[in-house]
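Reading through the structure tokens given below for one structure.
As you look at this complex, bear in mind that one protein chain is not there, while each of the others sits in place.
So that you can tell them apart, the chains are marked A, B and C in the order they are listed, and the count of residues begins at 1 in each.
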Amino acid sequence: MQKTYIQAIRDAMYEEMQRDENVFVLGEDVGRKGGVFRATEGLYDEFGKERVIDTPLAESAIAGVGIGAAMYGLRPIAEMQFADFILPAVNQIVSEAAKIRYRSNNDWHCPITIRAPFGGGIAGALYHSQSIEALFASQPGLKIVIPSDPYDAKGLLKAAIRDEDPVLYFEHKRAYRLLKADLPEEDYIVPIGKAGVKREGEDVTVITYGLCVHFAKQAAEKLADQEGISTHILDLRTIYPLDKDSIIEAAKKTGKVLLITEDNKEGSVMSEVSAIIAEHCLFDLDAPIQRLAGPDVPAMPYAPTLEKEFIVDEAKIKQAIQDLAEF
Amino acid sequence: MQKTYIQAIRDAMYEEMQRDENVFVLGEDVGRKGGVFRATEGLYDEFGKERVIDTPLAESAIAGVGIGAAMYGLRPIAEMQFADFILPAVNQIVSEAAKIRYRSNNDWHCPITIRAPFGGGIAGALYHSQSIEALFASQPGLKIVIPSDPYDAKGLLKAAIRDEDPVLYFEHKRAYRLLKADLPEEDYIVPIGKAGVKREGEDVTVITYGLCVHFAKQAAEKLADQEGISTHILDLRTIYPLDKDSIIEAAKKTGKVLLITEDNKEGSVMSEVSAIIAEHCLFDLDAPIQRLAGPDVPAMPYAPTLEKEFIVDEAKIKQAIQDLAEF
Amino acid sequence: MSELNRHEKLGLTDEDVINMYKTMKLARKIDERMWLLNRAGKIPFVVSCQGQEGAQIGAAFALNREKDYIAPYYRDLGVVLHFGMTTQEIMLSAFAKAEDPSSGGRQMPSHFGSKERRIITGSSPVTTQVPHAVGFALSAKMKGKDFVTFTSLGDGSTNQGDFHEALNFAGVHQLPVITFVENNELAISVPIEEQIASETIAVRAESYGMEGVRVDGNDPLACYEAVKEAHNRALNGEGPSLIEAVTTRLMAHSSDDNEKQYRTEEELKHAKENDCLLLFESYLKEVSVLTDEIYDEIDSQIKTDINEATEYAEKAPYPDPSTIHDYVYAAEEGE
Partner (left out) sequence: MSELNRHEKLGLTDEDVINMYKTMKLARKIDERMWLLNRAGKIPFVVSCQGQEGAQIGAAFALNREKDYIAPYYRDLGVVLHFGMTTQEIMLSAFAKAEDPSSGGRQMPSHFGSKERRIITGSSPVTTQVPHAVGFALSAKMKGKDFVTFTSLGDGSTNQGDFHEALNFAGVHQLPVITFVENNELAISVPIEEQIASETIAVRAESYGMEGVRVDGNDPLACYEAVKEAHNRALNGEGPSLIEAVTTRLMAHSSDDNEKQYRTEEELKHAKENDCLLLFESYLKEVSVLTDEIYDEIDSQIKTDINEATEYAEKAPYPDPSTIHDYVYAAEEGE
């Protein structure tokens, strides 16, 4: 059945709550309203207010109370209304969730999932468009996943909920209704920690994640048709810790690597991807490792002219692949 | 006159407070006690409790109130008692300080300096040893500096206080009394945004910052004497935004690059340094870009066996340089 | 002075209350226009002041707009209008145009800021402005200046850690800052009883050693009185105050929200009955200050003003794409 990206997310929660009565949802407006994007639509009616909790407006408590419940043995799914608003909860996520297993020498652990809509292109301005993943992508103990399509959205969320450790799950808000796919009827997961090849190709390797995978696929199709350029696309899926083997393999495959993120460039997740390649397969490269990313400004502005300037879109990707192919 | 690293820090604050009555200090225990490491020793007696403010135990308020005062036109120096405890203030630093100039289209700005002792090797365990800089090193609008010796400690802090934008100033707590140097009597600054060559060499380029610069210099001396290996050392000093030109120049100089950080490896500041090199001077390299860093575990443990295992020291650096020289 | 006349007792002239009314109504009408523009697909987003103009105007008029600093929140259209923002400027921001004085089209509308008018630049994450206001108040104390800092926020936002940390700081240092909570008893869809564990928000003042006052936020005069007293205390070195104005949200949370998902017809009807603008209008008519003539004049002035502003803003240019890189940091050669 055709499902949008956001329906896939909602279905994953619904099915996991059916499967395991320890799974519950907490966050702002997730209950009666069903979430500001309606990701939790219908859950309140189905599972009741005890398992779909409208919390006070306090992200550190949402994370911290969730962490407590997870340590007790429940499986909280905490929603941050926008990824931009996860920042008040950083201390709970980084000092606490990420370190509970390690600091207790494996005595305690913290199986919490924290969902947050991220990304721009929806006139969300500086504080409703951010890619915030880089801020967390240096903290061992955390896992960070970002699905690029409905199939992965469902499978990665199920995997996150079932994972024994804290998982940050960032979902691209522009993908919510843009991306649709037929999903299997049966239960499945997409394993955390494994990147996925989304397109086979010979000339240029694109490594990316999130909504950029979609744009990269579109660009790749056009380049194949129009220019005869064959693009290999690796979707990171888990952006922390990275799947080094898949990255190295993908880089070696073509010897020309384009790394793409919607985030601003300096200090992005793509820096680490580049460093892995430069460390492990430098001599397999035929071109400098290119990065295509947002400009190094604080966040995506509101005005459509500026938003467009910021965003990585199909046209920019197409150009970058073509330039690299011609290198 | 011989000054330790921490005296250099204290002197910078003292002199800036003398010079400009808008400069003031706020933080936990910075007043009567003079700071838990005594970085603010004597300031309370000299400048009074109105300019050396013992705040309540609340880091988000320390940052947030400081940000307000900075917007008004004062020059706050906010102390976070340990870098590990800056995390409750992340929202104020990243959502607010970093974005005030940009979001107001240059109408408002926020000249705050936030100091925090970081780093390990002092039996500080998981929460008093962290290198937290990577978490901030993807946020345009912020500047992050980390001095490696007393001269830079003083000059960078003065530059930070005089800067028109928010600066995070991380000082290595093990360097506090370990490093001493003769400092000029006259006023000077070390410009923010410029890396510094701390040793000229021909065979291997080391790029690092903080206390690792000290260990790298020691290792380099021994390697010069014992093995005839000539090491070039670039001290980043400003770790965000990076001084790209100096990095590229240093990498090109020897063609063999070793990047060192005390932080854990994946997603560290060194990832971006590597990416810059891989993007700009890949074909000047004679060896893969090597990184020497802490292990990817949540933080530095307490037991001396584990702390030693974690820490990047002279011996590990020496080995890594030698391996690279022989590549 | 008639029994009914409450404003004179507060030291407000007829002209004052007409000005209050004018600004309230201007805020309302601008807001209404923005909804129309949004529904017509001309502007992407509105977050509304409707129902809270009374509280805003009452509070703002009690401040000194030549000296005081304000750190308002997104609903405070009434407050910033009183502090000098023009209809045209508001519209420029709604259309995300380069001339928008708050952000040059970089922020959503209602993220107010203007250094010239001492309106402290605001962001979207709630409550972050409260410690900033405390920082301004600390500066006033350190520098011996006689300004007061005013900050406002919603009821739900008082649950953020920053509220607690900032108000405690202000209380310890007895700073001249007024925290004004516009309690519309909703945070998007979450009703106050699921949001706030205390009986009232005003009682939270005791946690911070400050005066706490709860007033009818649908009544601008009550708000004026409470803020005026707080302002006096602040100027007299008697420290900070927390004021809770119990008010009404007349619209959905924002143009992206559908309040039918969580608000009953009953509740919506009840809200409409507490429309501060209509209540104030009745009062002003009752005390014979608002005549039909004045009413009509104000009405037509506002219409013209809004029409002109909208037209100007719609035509104004967007920021040039190349400016995206500007103002991340100070320009190299100082500012």
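Going forward, a contact is a pair of C-beta atoms (placed from the backbone, for glycine too) under 8 Å apart; a residue touches a chain by one contact, two chains touch by 3 or more.
Source: prediction; values computed, not measured.
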> Thinking of the complex as a whole, which visible chains are touched by the chain that is not shown?
Replying inline: A, B, C
>> For the chain not shown, which residue from A:E164, A:D187, A:D286 or A:E326 touches it across the whole complex?
In response: A:E164
> Which is it among C:Y208, C:Y224, C:Y262 or C:Y283 that touches the chain not included here?
Replying inline: C:Y208
> Just one of B:E46, B:D286 or B:E309 touches the chain that is missing; which is it?
Replying inline: B:E309
> Taking the entire complex into account, which one of A:M17, A:A39 or A:A58 touches the absent chain?
Replying inline: A:A58
>> One chain is left out of this view; which of B:P88, B:G120 or B:P288 touches it in the full complex?
In response: B:P88
>> To test your reading of the contact rule: which positions on chain B touch the chain that is missing from view?
In response: 28-29, 31-34, 36, 54-58, 60-61, 84-85, 87-88, 123-128, 295-298, 301-306, 308-310
> So that we can see where the missing chain sits, which residues of chain C does it touch?
Replying inline: 159-165, 167-168, 170-172, 193-199, 203-204, 206-210
> In the complete complex, which positions of chain A touch the hidden chain?
Replying inline: 24, 50-51, 55-56, 58, 60-61, 63-74, 76, 88, 91-92, 95-96, 99-109, 140-141, 143, 163-165
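As a convention for this text, only the chains that are shown with their structure count from here on.
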> Taking each chain's centre as the average of its Cα atoms, which chain lies closest to the overall Cα centroid?
Replying inline: A
>> So, comparing C-alpha centroids, which chain is the farthest one from chain B?
In response: C
>> Using mean CA coordinates as chain centres, what's the gap between chain A and chain C in Å?
In response: 37
> How many angstrom between the C-alpha centroids of chain B and chain A?
Replying inline: 30
> Multi-chain contacts in chain B: which residues touch at least two other chains?
Replying inline: 60, 88, 91, 95, 99, 102-103, 140-141
>> Multi-chain contacts only, two chains or more: what residues does chain C have there?
In response: 103, 106-107, 111, 123, 125, 161-162, 328
